[in-house]
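Dropping a structure here in structure tokens format, bear with me for questions.
Complex shown without one protein chain; remaining protein chains in place.
Labels for the chains are A and B, by order of writing; each one numbers its residues from 1.
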Amino acid sequence: MAVSSLSAGTSRRWKNRRTLVYLLFLLPAVLVLVATSLYPLLYALGVSLTRWNLLSLWLPRTWVGLGNYVKVLQDPTFLTSLANTFLFIVASVGLEFLIGFGIALLVSGESRSLKIIRPVLLIPMMLPPVVVGVLWRMLWHTKYGLVNYALVRLGGTAVPWLASATHAKIAVVLSDVWEWTPFFILVLVAALQSLPQEPYEVAQIDGASRWQTFRYVTWPLLKPMVAIVVALRAMDAAKVFDLIYVLTQGGPGLSTEVTTLFIYKQGLKFFEVGYASAGAWVYLIFILTFSWLLLRRRGAGVQV
Amino acid sequence: MRRFLNVGRAFLIGLALLWVLVPLAWLFVTSIKMPNELFQDPPVLIPSAVTFEHYRTLLSSPSFRQPAVNSLIIASVATITSTVLGAMAAYSLARWRLPWRLNGVLAGWFLLTRMYPAISTAIPYFLLMKTFGLLDTRWALIITYTGFNLSFVVWQMLGYYQELPIDLENAAFVDGAGTLQTFLRITMPLTLPGLASTAVFAFIMSWNEFLFAVILTSVGTKTLPVSIAGFITDKSLAWAEMSAFSMLTILPVIVFALATQRYLVRGMTMGAVKG
Partner (left out) sequence: MKRTTIALAVAAMVILAATQALAAGEFAGREITVLFMSSGTYDASARLAAAEFEALTGAKVNVVDAPWTALHEKLGIALATGSRDYDVVSVEGMWDGEMGPYFEPLNDLIERDGFPYDDFIPGVAKNAGQAADGTIFGIPHAADAVAIFYRTDLFAELGLKPPTTYDEYAELARILHTSKRAGTVFAGVREQLLKYWITRYRAMGGVMLSPDWKVQFNNEKGVQALEQLKAMKDYAPAGVMSYDNPDVAIAFVNGDAAMAETWPSLTLGMASDPAQSSVVGKFAIAPVPGGSGEMSTWHLSIPKTARNKDVAWEFIKFMTSTDNQLRYQREFGVNPTRYSAWEILAKEKPELAGVPQALNTAWAFPRIPQWPQMYDAANIQLSQAMSGQISCEAAVRSIANTWTELINQLKPDFAWRGD
């Protein structure tokens, strides 16, 4: 990691004083981190080893060791939710990347109008996901929604979006795509703008076509950054909750039940906090492994 | 050929703009529609009569003002604490060479907190807040959001501090300034734009958050997103009122976001891309 220490004042007295200040600067944040992430996670681990119903206290509270973990890994609802989450991540992030990249290429110039258009395109990702959810709930409505209206006007037929198992999945993915494609636009535009000029000049001198320039100059330069950005977005997509909570609550059937929703329901609807914590830990390991694999394959690029 | 490509490009950009703006326009139009035009098949695109009734009612009603005040206080305080603590920590990591490559480890730990799913800490948060008697207090969310925002703030500011030429600070030091003074007098002013935009983003994230807000708050302290979700009521689809509520909620966010989005790339991508 790039640490640029001060070169002036390196006498022992100054060094000690400086170290003290640096320590005091660092400590509060680390303490907050311990309190808000390390401690709760360990607490959850402890709770996950018990059977504990928070509301119905007459249901016995007992130590079950790894019992909750065994049970949750065999729970068909939990496993379905994992599959749904995985599908959701792949579909949304994939679409967001492709569309976002396309748009980024279109709007990465320096003209005045583009400088105004770009911020506007970014609005959806700044909105509270809850608002995106209620908005799209109205838009996807089978009878009174705008999407079916547009479809019918363009010659198609109305689709029972949130009412059918397959279509609900599509609706949920597309709502997320609307919200988060701007993330890729923002980041990829910045990335494109940060690329060095020389390779392009060389390509032009060599008489490369636009496609060849893209394939042999732009894309290789972008790859490391793209990899990390896609991985980051995928990790964020794994946390999806607000959107599903408002759009479908996991239905119809289990078609849009994602793991975050499953854990929430177990813990705060059925009050089985032990079971929910076990599910949460399994999910945590699942996501971290997934992220590690993603980041590892694509190699360095992170300025650590 | 060039002209054709330009027209094509303009067309596609226009489509993208429509894709973003049409749903937002729909939200606004819904918020001003009269009740009899809300549930129509085919939907009414241009209402024959409009009413700003819902906005008037909401702005004077505690059902909006109470959560708005809560959101404002919680987001503001959480932003201040996370920005201050995060900037300080980032500065320390950028200037202080720790043994055992701890710099990398700590920075990595901040990264980790962004990566894991928040739901993993939701249940223990609930249980812990209950134990400490902090449920349904604003402090519960302030502490939570400070924790959330730290990783973004640290990574954002880390990049800025690493890139700042060290000579300026050295010069100040030689002139007799202490470490703290150097930080306050030299470093801060130079990185202020970065800090400001980081603070804005932290504010937006706190303003928008839902999961922990719905778990940790109740009657007195619920925030705007919690109120909005509450609109999926059991009797009538209060679309117009819900849309007005949503418009009021997103207005500050849009304003802030438009002002600072350029600067946020660095933190959002953990330094992979320089904004």
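We adopt the following convention: contacts are C-beta pairs under 8 Å (C-beta built on N, C-alpha and C of every residue); 3 or more make two chains touch, one makes a residue touch a chain.
These numbers were taken from a predicted model, which means no experiment stands behind them.
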Inset, instruction - Could you tell which one of A:S108, A:S164, A:Q193 or A:T213 touches the chain left off the display? - result: A:S164
Inset, instruction - Return the single residue from A:M1, A:L54 or A:V72 that touches the missing chain. - result: A:L54
Legend entry - Options A:V72, A:L135, A:L268 or A:I287, residue touching the unrepresented chain: A:L268
Legend entry - Candidates A:P40, A:P124 or A:G250 - the one touching the absent chain: A:G250
Legend entry - Touching residues on subunit A - with respect to the absent chain: 53-56, 58-59, 77, 141-143, 158, 160-165, 168, 248-255, 265, 268-271
Inset, instruction - Determine and list the subunit B residues touching the chain excluded from the picture. - result: 35-36, 39, 41, 130, 135-136, 218-219, 229-230, 232-237
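Just so we're on the same page, only the chains that are shown with their structure count from here on.
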Inset, instruction - Provide the C-alpha centroid distance between subunit A and subunit B, rounded to the nearest whole angstrom. - result: 15
Legend entry - Residues of subunit B defined as touching subunit A within the complex: 9, 12-13, 16-17, 19-24, 26-27, 30, 38-43, 85-86, 88-89, 91-97, 101, 103-104, 106-110, 112-128, 143-144, 146-148, 150, 154, 159, 162, 166, 169-171, 173-174, 178-180, 183, 204, 207-211, 215, 224-225, 228-229, 231-232, 239, 242-243, 246, 249-250, 253-254, 256-258, 261-262, 264-265, 268-275
Legend entry - Residues of subunit A that touch subunit B when the two form their complex: 1-9, 17-19, 21-23, 25-26, 28-30, 32-33, 35-37, 39-41, 43-44, 47, 54, 102-103, 106-107, 117-124, 126-131, 133-139, 143-146, 149, 152, 178, 182-183, 186-187, 190-191, 194, 224-225, 228-229, 232, 235, 238-239, 241-242, 245-246, 259-260, 263-264, 267-268, 273, 276-277, 280-281, 283-284, 287-288, 291, 301-304
